[in-house]
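Heads up, one of the protein chains got dropped from this complex, but the rest are sitting where they should.
So, subunit A:
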Amino acid sequence: MAVRTGRAAGAGAGVRGRTAAGAVLGAAALACGIGLMATSGYLISRAAERPPVLYLMVAIVSVRAFGMGRGVLRYAERLVSHDAALRLLERTRVRVYDRLVDLAPGGLGAARTLGLVVTSADGVAERWVRGRIPFASAALAGAAAVALEWWVLPPAGGVLLAGLLAGGVVAPLLTWAATGRAAERAAEARDRMTALTVDTLHGLPELVACGAAPARLAELADRDAALDDAARRAAGSLGLGSALTALSCGATVAGALALAVPAARSGELAPVLVAVAVLTPLAAFEAVTSLAAAARQFLESRESDRLLGAVLAAPPPVAEGGAEPGEGIGISVRGLRARWPGADRDALAGFDLEVPPGRKVAVFGESGAGKSTLAAVLTRFVEYEGSVTLGGVELRDMAGDDIRRIIGLCAQDAHVFATTVAENIRLARPGASDAEVAAVMLRAGLDLDPSRRPPVSGGERQRIALARALLAGFPVLILDEPDAHLDPATADRVLADLLRAAGDRTVLLITHRPGVPGADPVLREMDEVLTVTAPT
């Protein structure tokens, strides 16, 4: 734990330093643009006075330096900002993942939420590169331009400051206020469109097979038209920001001109500096353009930030205790009541079970009776009421990871990772040799090349899950419908083998095998058959 926290803090410092460097480099690049314009104006104005060429050398060198500097600094800034953003992404992913580990699966809601969390985390880099860093560099460069303008002609400095604020801060805020409703409508239309699209595509074969696709396409076209309409409505107000920025740029330049001309005529301002006073604001508005884009990015990303914040702050769905696990592996369940987060009724209520060490219990039950919930309670994936003890210690008093070292689950919906089949199995016991992996594959009836990668079929996935359970060697093993996708011969052989190999381990087989205990080769291995009924 300490190691990981240290890593995260280190990455944080790295991100902060690089963010600052990116902002400063960006500001310097923008300042070079302003300097280029100002010195060019000065150079021409001075040249018009036809001094000896030597007097112009400083200005000429500056023009070149600013010109080169702008390109090189911009290049450096882009690299440093992207590096900072990616480092931040790295850190965010680890933080979000650590949090997801605590929340999964009960506190996570539907898979859709998980997907949103993943994309929001991925969006962090984007928000940094297009939001925070440009905002900081534009503010710095803007301040430098104001200082320069102030030094040349103080009232013009004030005008520039007002203009920059109007174009870079007020304009995006106004745009945001103007687009708020339209954007909200567009977002809603978009969500509805997305939901229907995903639903349609997942059920596509059925729709095609039933000839229902054309009707569905018409429905999709309707929603799409609504989305298109909403997006077009928002377009008009989105353009407002650019217009306001351009307008404030014009007003500022005109204001500077209106102040500089009388000042020059009255001798208050050296004529050679008039061009500087007018061209500086013109160049400074390059910073404002990026300021406006940054502000928009900032406003748009608030939703994702809120989602990530909610995930990071969510309470864990299952309490973690600190008690040491007991000596034995006997399980005792008394008056168990369990409910999945967000569900409106109990999945299990008033359930009792006694599993002494080494006992093999088959758990029957109708579909929906709460068999899988029992497995989730025993592996601490869902909170419970009543009493469940392992080796005499109450589950909620122990740490979930400690319990799961003893009670293993071969789940119905085991995930197959995007790596080789061998690695997928090895995660059950890292460090297992190739021979050991091959042995459990054979026993699970998994006739696949160990170096193969997903996709695998439903039956293969199930056998990968079985092979994992075999390799891990948990003292208590819960098998949740391990045979749903296997043909009977394979299922019988694999399960009978598994149960014999289990030796003195405890096994809880959740199944709706249709056999009769005496005749069924698998059920023959069981000591007890138990039926779960759904709470009424």
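Some notes on this structure:
Criterion: contacts are C-beta pairs under 8 Å (C-beta built on N, C-alpha and C of every residue); 3 or more make two chains touch, one makes a residue touch a chain; residues count from 1.
The rule is short, and it goes like this: contacts and distances are computed from a predicted model.
For the omitted chain of this complex, the UniProt record lists the protein as "ATP-binding cassette subfamily C protein CydD", which is one of "Hydrogenase maturation factor HypA", "ATP-binding cassette subfamily C protein CydD", "Cation:proton antiporter" or "Sugar ABC transporter permease".
Only one of the listed residues, A:L140, A:L164 or A:V253, touches the absent chain: A:V253. When the missing chain is restored to the complex, the residue among A:V58, A:A177 or A:V198 that touches it is A:V198. Checked against the full complex, the one of A:A27, A:V152, A:A166 or A:V274 touching the unshown chain is A:V274.
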